[in-house]
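First, the structure itself, so that you have it in front of you.
Omission of a single protein chain aside, the complex is shown with its protein chains in their original locations.
For clarity, chains are labelled A and B in written order, and residue numbers in each chain start from 1.
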Amino acid sequence: MSLVLENVYRQVNNVDHLSNINLEFKPGSFNVLLGRTLAGKTSLLRVIAGLDKVSSGKVLMDGEDVSAISVQQRNISMVYQQFINYPNLSVYDNIASPLKLCGTGSAEIKRKVQETAEMLHIEHFLQRHPLELSGGQQQRTAMARALVKDASIILFDEPLVNLDYKLREELRQELRELFKLRNSIAIYATTEPNEALALGGITSLLHQGKLLQSGPAIEQYHQPVNLNAADLYSEPPINLLKGQIKGAEISFENYASFPIANHFKDIAEGQYSFGIRPSHIALVPKNDSDIELSVRVDVAEISASETFLHVANDQLQMVLQLSGVHDYRNNTLVNIYIPPEKLFIFAESGLIIKAPRISSSGGI
Amino acid sequence: MNKVQNNKAWLLVLPVFLLVAFSAIVPLMTVVNYSVQDIFDQNTAYFVGVEWYREVMTDPRLHASLARQFLYSATVLAIEIPLGIAVALMMPTKGWTASLTLILLALPLLIPWNVVGTIWQIFARSDIGLLGYSLNGLGIDYNYTSNSVDAWMTVVLMDVWHWTSLIALLCYSGLRAIPDAYYQAAKIDRASNWAIFRFIQFPKLRGVLIIGVLLRYMDSFMIYTEPFDLTGGGPGNSTTFLSQALTKMAIGQFDIGPAAAFSIIYFLIVLLVSWLFFTTITHLDKDQVKEQSYD
Partner (left out) sequence: MAEIHLKGLAHSYIGNPQISSDYAIHEMDHVWKQGGAYALLGPSGCGKSTLLNLISGLITPSHGSVLFDGVEMNDVSTQDRNIAQVFQFPVIYDSMTVYDNLAFPLRNMKVDKNKIASKVQEVASILDLTEILQQKANNLSADAKQKISMGRGLVRDDVSAILFDEPLTVIDPNLKWKLRRQLKQIHERYNITMVYVTHDQLEASTFADQIALMYEGKIVQFGTPRELFENPNHTFVGYFIGSPGMNFIELEEVTVNNQPQFKFDQLQFPLTQPQIEILSTSTSSNLKIGIRPEFLQLSKIAHTESLACTILHTEDLGTYKIVTVALGNQELKVRLGEDQHPPLTQAYLTFPNQWVKIYIDEYLVDIQVGDNSNE
């Protein structure tokens, strides 16, 4: 099964929920939709499932327009954010329910339910009822129900949001393993960039109903097409500075000028937004070309192994991600160093002009 | 591009269409037809335009019963809504008492209208009825067949007894849907019980209350059986409400034309008031600020 979306639009009350979405999902692929709340992730899943109609454009499955085909006939399963199971059926019957609906033989049902339950580590709870299980087990049951029927497309709408972060870690890894062996298309919607990165697969970035870019998550992290895309990979958010390049100088917010580095040689003069990932800013200079800014510490968030240092001065606000514990009192003055070769440069329209080169030398 | 499928969809809607046509539109149109003609027999009918409407609108008996009807609906709503809310607030929420209360409350709702009328007709009689007899025994001169105030009070009481449960049950389900966190937050904010009601429970009950008020308004506005059983509209015309006046006109006097015109007006009043009520309430809900940001 292949799935192609062609110029898909969906409007509700003249508001674009999806506009001009073109996407191709390959057979057996694992796909992630990454976007904020209301970015159009759920709308897209619903259109694919056939729960909502497109306003214009086509949804093609195996090259065939499926707008006339009902949800029931599309051979799709879906896992939701809430743990949706039949409360009065046992876990076994819950998992078996899609098979019973297609009239599968009982021996076959038994085998498949057992197999799927084992895959998701719930084989010991088959006789219990969903509400007697923990949240994680309930969601595993819902997933088993989605996986048991060999659906050609499986949709996940933020399935792990309501689980503990440790359970998320485990289930995420299991899911990825599960889909290596399957030939169905998985589409997984999430708001969390880390989830997209950890799941791997092809990630499509959605923002206000539009598709920003599509490709492996890590490439998008390094090569965002515009400001919104860069901002979606925000753990913590990318820092942005308004500034300009003029002659041999680069200046930020009209207050600090620096001699231009080699990195910017080929960039035309003008106004730009400069982006820098929090992990790339340092408290000690690495090179002479590093841009030095004086700031005061707003607040230091110290996690176990790293520190998120929120700093500001009259012109800007930034966050630094530093490894190790750096306990600064509020309003301490510090100098921070930005390596110019790590700067993203965005045009005023938001489009990317230049992304930093990814270091490949490193090694260990 | 999608034309073919859309046409197929129409087929599915067709049965509903036919059903609505036969159950609502056709009878309604027949009434409209009657209301503009003077009919003598099967073959003799004259078109009289709005004559019947004019007659009905100027009939003092109908004015009186319309006024009576509004007063009655207003009284019933004014008692049943607050009382129903109060009952819902006092109902136990857990254990066997909760189920018992639910059953007790549901009981009056299961009794047919004319049985209710008959029950009260006997219950309130001053010679053998428990209520009527006791009241008289206490020295209160009570007789619903001769005193119009007594008759009115009895009809209202009967309706309250019959239908307060509906409001109570609706509100009860509405109250159960409020998450615990709201009550906890209110406690922490030191809200008084009144404030909890005013700012948490009442706003959250609004949805069910709209339905409750609409149902009770429409139902009470069309009341017929109970007062008919109890007093037959009397003493005098003191408990003759609109539907009874209509029946008298249509069946008692065979004034089909005016009765038809009356029916149309009746129908429009119910529709208009319900619509007014519904739009006011739902508009109150809306806020001038409707922007919803994307991030």
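As a working rule, a residue touches a chain if its C-beta (ideal position, glycine included) is under 8 Å from a C-beta of that chain, and two chains touch if they have at least 3 such contacts.
Here the structure is a predicted model, which means the values were calculated and not measured.
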Touch list for the missing chain, restricted to displayed chains, reads A, B
Missing-chain contact, candidates A:193, A:243 or A:340, resolves to A:193
Out of A:208, A:226, A:257 or A:279, the sole contact with the unshown chain comes from A:279
Touching residue (missing chain; options A:30, A:125 or A:221) = A:221
Those residues of chain A which, in the complete complex, touch the missing chain | 36-37, 134-135, 163-167, 169, 191-194, 197-198, 200, 218, 221-222, 231, 233-237, 277, 279, 298-299, 301-305, 308, 310, 319, 321, 323, 325, 330, 359-360, 362-364
Against the hidden chain, chain B presents residues 179, 181-182, 184-185, 187-192, 195, 199-200, 202-203, 287, 289-290, 292-293, 295
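Going forward, only the chains that are shown with their structure count from here on.
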If you average the CA atoms of chain A and of chain B, how many Å lie between those two points?
-> 53
